[in-house]
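Inspection log for the structure reproduced underneath, given as structure tokens.
Here the complex is missing a single protein chain, while all its other protein chains stay put.
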Amino acid sequence: MDDSTSLPPSHGFGATGETHAEHHHEAGHEHEHHELGFWRKYIFSTDHKVIGIQYGLCGLVFLFLGFTLMMMMRWQLAYPGQPLPLIGKFLPLIFGANSMPDGKMTPEFYNSLGAMHGTIMIFLGVVPLAFAAFGNFVVPLQIGAPDMTFPKVNAASFWAFAVGGAIMLISFFVPGGAAKGGWTSYTPLSDISDKGPGFNLIFNGQSLWLIGFIFLITSSLLGAVNFITTIIQLRAKGLTWMRLPFFVWAQFVTAFLLLLAFPPLEAAIIMQLMDRTAATSFFLPAGMIVNGAPLHISGGGSPLLWQHLFWFLGHPEVYVLILPAFGIVGEILANNSRKPLWGYKSLVFSVLVIGFLSFIVWAHHMWLTGMGSTVSAFFQTTTLLISIPSVIILSAFFISLWGGSIRFNVPMLWVTAFLPMFGIGGLTGIPLAFNSADLYLHDTYYVIAHFHYIVAPGTIFGLFAGIYYWYPKATGRMMSEFWGKVHFWPSLICMNVIFLPMFLQGMLGMHRRWYDGGQGWTLAGEHIWGLSGFQWNTPISWAAWIMGLAQIPFIINFFWSIKHGKKVNDNPWEATTLEWTAPNRPPHGNFVTTPVAYRGPYEYSLPGRDKDFTMQNEPVDPSERSRKTSEPALVH
Amino acid sequence: MEIPYTISTRPDTGLWNAKIGIWLFLASEVMLFGGLFSAYVFLRLDAQPGEWPHGLLNVPIGTMNTAVLILSSVTVVLAWAALKMRRYNAYWWYMLATISCGIIFLFVKLYFEWPQKFSHYGVFIKPAAREKYEQYLGNHRRDEKGLEPRIEITGHLENHEALTDPNVKEYEIALDPVNADPDNPSNDRPHFIPLPATDKVAKIEKADVERMDSFGPWHSAYFASYFTITGLHGAHVLGGVLVFLYMWLPVSKKVYQRNPEHLANRVEVAGLFWHFVDLIWIFVFPLFYLL
Partner (left out) sequence: MNNPPDIAQDPAEHEEYAHGVHQHVSRYLIVGAILLFFTLLTVALSYVDFGGFFAWLFHIHISPATSGKLNIAVALIVAAFKVSLVALIFMHLAAEKRLIYRVLIFTGFFVLGLFWLTYLAWYDPITR
């Protein structure tokens, strides 16, 4: 473990010109006072804020990349077999001649795009952004810490992520293209795909997917260890557990999910890699026949084993995606309704219960695999139980709005959109929790619509809100309100045009992995609201492309505002939590004076105060104490 | 800038940072090996009668390696105690002992145990042809006694050209004692000292063979889990050895001179990892070698 930071600079991890005043005088005489070079300061930094921003930028790039893959697939779904206009001719130059001959997408390439869309969006986009980027940048500031407990481990975590991401990208360019087995990589298919003549043993799509994953898991584990230790050990004086901002709680539980759920998948990935390279049969039953010839394998393995281990991660992973978004939403909601978050304690306990239950619901992804009724009944029950804390959280958020004087600034717009969108996503999940209903809906577009409502207009809206909200802390400037709204409204509308019709398609029974978008399937010809199941692909695809365009204002706004945004003070949103007591663009070590917390996280509109927010580091004065409102955040 | 509680403890938790960090890491390691062991259980339960091999590993060597790891666990905790008592020289020797134990363990594994397996072959007989090879399998007697049937004939391959040349119609196997004398009850249970292959050679027609493989990971679900779990465990041993090496080198003496507690903490953290690796092996040993 890295604990060398207490050493003098010859051995420690670094001196910097930006060490804050207090330490200048204390330990400063030993530090060398030169500015770190560009590479140490911005690229190989161990500062949690820089690492957070690195994660954030990479995450955003990967999100857009994953979305681009999907935009290509949407062409094939809406206009199957037709050449992709404009860029279709150039894509074979990038992805190889077998990807899109004459601009027409081959089935293999379509499968690659589908698998990599899921992988990139979840493991390279949302997790790094939601957990690593926001967690790294915000959590130490919110708990009043100078940095993470293990800064070098933190940097190692980012670089493991970068290597994993690079391997995933490289896999597009090896012979045969990237992994094709879906983001779930179900065996035996992914054990035997990308293998045989023309494929390298290691440098093929599926094997690289597995190797890349080992790096990503390592990254998450290092991050999770660091986050938990930081939250436990480096909380500022007076910042007790029940005074932690809700976002910190969400990150704390998320870190535990990553810590304990990822390793079984790592085990499974090692086993699949053994299957592919060392000819083991962990996931292969005896008597497999491929292309008419029996495979020379020992057999004795079980495809179900992969599914168990995969979903043991897979389900907690869903909560890894949504919990940080909950945290962001909670912060912004309290800030912009100018009143304490309603039911802080219930929120905290709900998050803890979600974290706990999420480990014992995984087999609801496997209703179709032939599990018996005892197992099904168990997992059905736990799955329905987990909806209770989720509903408590969403209800508490809605009630927090009640009677507030709401400011509809850009972060708040995203948050208010988050609430109903997540509601739709959550409620449409209930039919899938029931074994009997899921037998019909499984693997249809209904499932796609359900989880995208949670992850896309849910999590990603939460992440956009967070970016607009904490941008001033990172840069000292605001992002443009106007262009923020230009970004928001088309995104909201397009999201719904994309995903609402998918519920209908799913209920028709359209399968999620069809290459031709259901064109060849009779029942897809049935008309709903004037369009057949297949024809609905067209408006969905157009909405997806328009949504792609709608991200351009965001990109421009994001970079333009770094230099030209409106300059703001340290607390532009008039918020209460500790990160707003640090100077904008906090220096190495974060705080000018070590913060001390005297009160709960959301003391807005405290009676008898001249301003409507009371920051956590403002001491409680005697008059307050006599009114017995020392912890008003918990009193409603 | 200094991170608080790197050496001294935080009052309300009573712990220093790296102590929490390593325990969290070990928690994730528990889940990692838990996933592998649950796979082992799943596959073993799933195996058809006779499919799960027994007694194919070298027990005396495994026992010795277990003892080596336990010994290294003792020396590393003594090394830590020596640091606490500010006896650097004792620490240095205990650390050297620990590192040596780790290297011996790896050496035995990589240069002795694993290669020995690859030269051994198992021939799986098709169910219909098992009667024909009854003299090597001894299933009549096993049926009567209620034992699982034997489905493979093991030993050393005499004619290696049979592996590649389609014109050679038979495998010639120098039989292991189990197949040389299948009706001897002493062969019903694995032997403690592994007996070498006999000079009795069996000829097995390729047409009767379902599958023929050396004792590599491809041989069976058993060897697949054996190589995967011991391989991953070996990687952990290697990692531990490298960390200890760093703490043993003169670089770390400087840390000791600056603040002995700092080095003691590092050794404790690395030691916790090392004990965990030992702990995994304590399960690996009976699960693969003895049962």
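So that you can tell them apart, the chains are marked A and B in the order they are listed, and the count of residues begins at 1 in each.
By definition in this document, contacts are C-beta pairs under 8 Å (C-beta built on N, C-alpha and C of every residue); 3 or more make two chains touch, one makes a residue touch a chain.
Just so you know, these numbers come straight off a predicted model, no measurement behind them.
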item: Chains in view that touch the one left out, judged over the entire complex; value: A, B
item: Residue among B:3, B:56 or B:77 that touches the chain left out of view; value: B:77
item: Candidates B:66, B:139 or B:228 - the one touching the absent chain; value: B:66
item: Footprint left on subunit B by the chain that the document does not show; value: 7-9, 11, 13-16, 19-20, 23-24, 27, 30-31, 34-35, 37-38, 41-42, 45-46, 59, 63, 66-67, 70-71, 73-74, 77-78, 81, 84-86, 145-148, 189-190, 192, 259, 261, 265, 268, 271-272, 275-276, 278-279, 282-283, 285-287, 290-291
item: Absent-chain interface as seen on subunit A, which is shown; value: 232, 256, 260, 264, 304-305, 308, 312, 359-360, 363, 370-375, 378
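FYI, only the chains that are shown with their structure count from here on.
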item: Residues of subunit A touching subunit B in the complex; value: 1-3, 5-8, 11, 16, 19-20, 23, 27, 146-147, 149-151, 153, 221, 224-226, 228-229, 232-234, 259-268, 270-271, 274, 278-282, 296-302, 305, 308-309, 312, 588-589
item: In the complex, subunit B residues that touch subunit A; value: 1-7, 10, 13, 15-18, 20-22, 24-25, 27-36, 38-39, 42-43, 46-48, 51, 211, 213, 216-221, 223-225, 227-228, 232, 254-255, 258, 262, 265-266, 269
